[in-house]
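Here is the structure we will look at, set down as structure tokens.
Here the complex is missing a single protein chain, while all its other protein chains stay put.
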Amino acid sequence: MNAPSNLKYATSDEWFEPASGKVGITDYAQNQLSDIVFVEILVEAGDAVEAGKAIASVESVKASAEILAPATGTVTAINKGLADKPETLNSDPFGEGWMIQIEGGAAGDLMDAAAYSAYCESRAH
Amino acid sequence: MTDQTPKIVEPTIFDLSSPGRTGVTFPAADVPVAALPPEHLLRSDLPLPELAEVDVVRHYMRLSKFNYSVDSGFYPLGSCTMKYNPKIDEDTCRLPGFVYTHPLQPIETVQGNLALMHTLQEWLKEISGFAAVTLQPAAGAHGEFTGVLMMAAYHKSRGDTKRTKMLIPDAAHGTNPASVGMLGMTVQQIPSDARGNVDLEKLKAACDDTVVGMMLTNPNTLGLFDEHVEEVIKLVHDCGGLMYGDGANLNALLGIVRPGDVGFDVMHFNLHKTFAVPHGGGGPGSGPVGVAAHLADFLPEPLVGIIEEGEGDEAPLFGFVKPQKSIGRMKAFHGHFGGGFVRAFTYIALHGAEGLKDIAQYAVLNANYLQARLRDTYRVPFDRICMHEFVAEGRFEGSDVRALDIAKRLMDYNFHPPTNYFPLIVHEALMIEPTETENKDTLDAFADALIQIAQEAKTDPDLLHNAPSTTLFGRMDEVKAARELVLCCWLPENYSEA
Partner (left out) sequence: MTYIPISPKERDTMLKTVGVKSLDDLFEAVPARHRFPALDLPPALTEMEAAQYLGEIADHNETVRGDLISFLGAGMYNHYIPSVIDHMLRRGEFYTAYTPYQPEISQGTLQAIFEYQSLMTALTGMELSNASHYDGATATAEAVNLAFAQFRGKRAKVVVSPAVHPQYRAVIRTYTQGMGVEVAGDDLAIGDQLSVSGLETLIDENTSLVIVQYPDFFGRVHDYTNLIETAHGRGALVCVVANPTALAIFKTPGEMGADVVVGEGQPLGLPLWFGGPSLGFFTTRKQYVHKMAGRLVGETVDNKGQRAYVLTLTAREQHIKRERATSNICTNQGLLALASAIYLSVLGKNGLKQVANLCYQKAHYAAGALNKLKGYKVSSELFFHEFTLECPQPASEVNAHLLEHGILGGYDLGQDYPALKNHLLVAVTEMNSKEEIDLLAETLAEANHD
């Protein structure tokens, strides 16, 4: 599984980019969910979010998941394009598939890329 | 792109339409013709298809042949109780006296219907050990919602407003937490122990004064009767909670044990599972709810009651009554009378007490027989005497064959697959419920097929990955369906992309 080193990771499989404040779901998460057909972002720009609280809901052909904020802060932007192209979460989870951007906040208890890769590996069986 | 145009096996009813054809005509008006309202209040076009009766009959006959059904073969779908549906039920529910009665007729003119409903209420009480029964809920999930509403109303009536948490085992049907979600309560999941029972220690830790109650399916979705059911109920009662029984698996308990006797406070019945109301390709179901005496005042309105006792040998006058603290009405009118109550009533009348016990005993025998024949080939993670169903793992050491592949391959052997990927606590679950209406030859043939498929998984796994290969239709592109979302074959003129 791909896990870029500039990102931090939550045990619930979201990533957080400290430099930009962007948030999304990981390659592992999109692979587990399989073909994603619906994304609903539950927060708007200006909303306060708290680490561990739901920010989005995702549905695939066979599963549904709540996406939790990996950091606490204020939402500055949401990726509006996802609603029309939910499959972006499958094709480019770390790039075009970003979900929201947060500023002024503190990251929750997150892992670095190496720890997260090991964590994914441990769940493969 | 041209070669991707799908091949049409059966045109839709709209494809078959030809302008000017009519299937049914009605007599001309026998009254003077009144003017229709002004045109701006009328619709311009009615884009329904136009066909002759024979076109319609042949279309639906062809469609019927695309279906697998209980009448065509073995349908061991776990937790669905796909038993044989006696043909006499189809005749009794269509008796003109039942079919042509309006729900709002004066009660004096529908004493037959009301007597049948009252008797069915009494029979269900006797079978389950509850003090009162409502027939109104339209399906199992609707019955659950009814039950949870009553539990909430009970606590509220006692001023006990702290209770917001429902305890639900990890093996439960999705409708349990969804019913609770509709009331804005929270769900606390309780794990199962190594023998497939509720984990008592974990339950103890969860029991506090915020518990609304617990929703327990017993036998559970592993097909196992909880060996500590009385202790589970005591723990829930001791913290002030109520015990909800999900009656999905009642087929195993008829004449064996009455949930009301064991201490359940409320339970829904599935007339379409236990009492042979046919499943109809997904409904209608019927989900009456039984309650212990302390919940009877909360039942939905209306119930059928005796308005006036009859003198001597005369029948009483039946009518509708409203319980004192009723949660209200769950649906319009009185429930699934014709398709549900009449069939279930017929079925119980045919069986009597001994016949009902036979149903449970043979349902359980059949499940245990299949489990015994298959346990050496398919791992049964909770391996003990099961009730009406059991759950095996559809996977093999060192093979990439999955439960889905096994399920699809069974179609090539002309069997309907078992429920798969449920319950969630078993890897690659295959949940097998044979019911009491299958003979030994069928069970043996099914077991032989599954053993053969396990062999194929070793020798020719692609046979399974590509299955089914002998059916008219193959595996579906579910991603295309969800992404392109074509939900009707006709679109209004003003249809616009949302």
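Going by the order they are written in, the chains are A and B; count residues from 1 in each one.
Please note the rule applied: a residue touches a chain if its C-beta (ideal position, glycine included) is under 8 Å from a C-beta of that chain, and two chains touch if they have at least 3 such contacts.
Worth saying up front: this structure is predicted, and the values here are computed from it rather than measured.
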item	value
Touching partners, among the displayed chains, of the absent chain	A, B
Listed residues B:169, B:247 or B:339, member touching the removed chain	B:339
Residues from subunit A at the interface with the omitted partner, ascending	37-38, 40, 42, 57, 59-64, 66
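Methods note: only the chains that are shown with their structure count from here on.
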item	value
Euclidean distance of C-alpha centroids - subunit A vs subunit B, Å	37
In the complex with subunit A, residue positions of subunit B that touch it	478-479, 482-483
Parts of subunit A lying in touch with subunit B, wherever the complex brings them together	35, 37, 61-62, 87
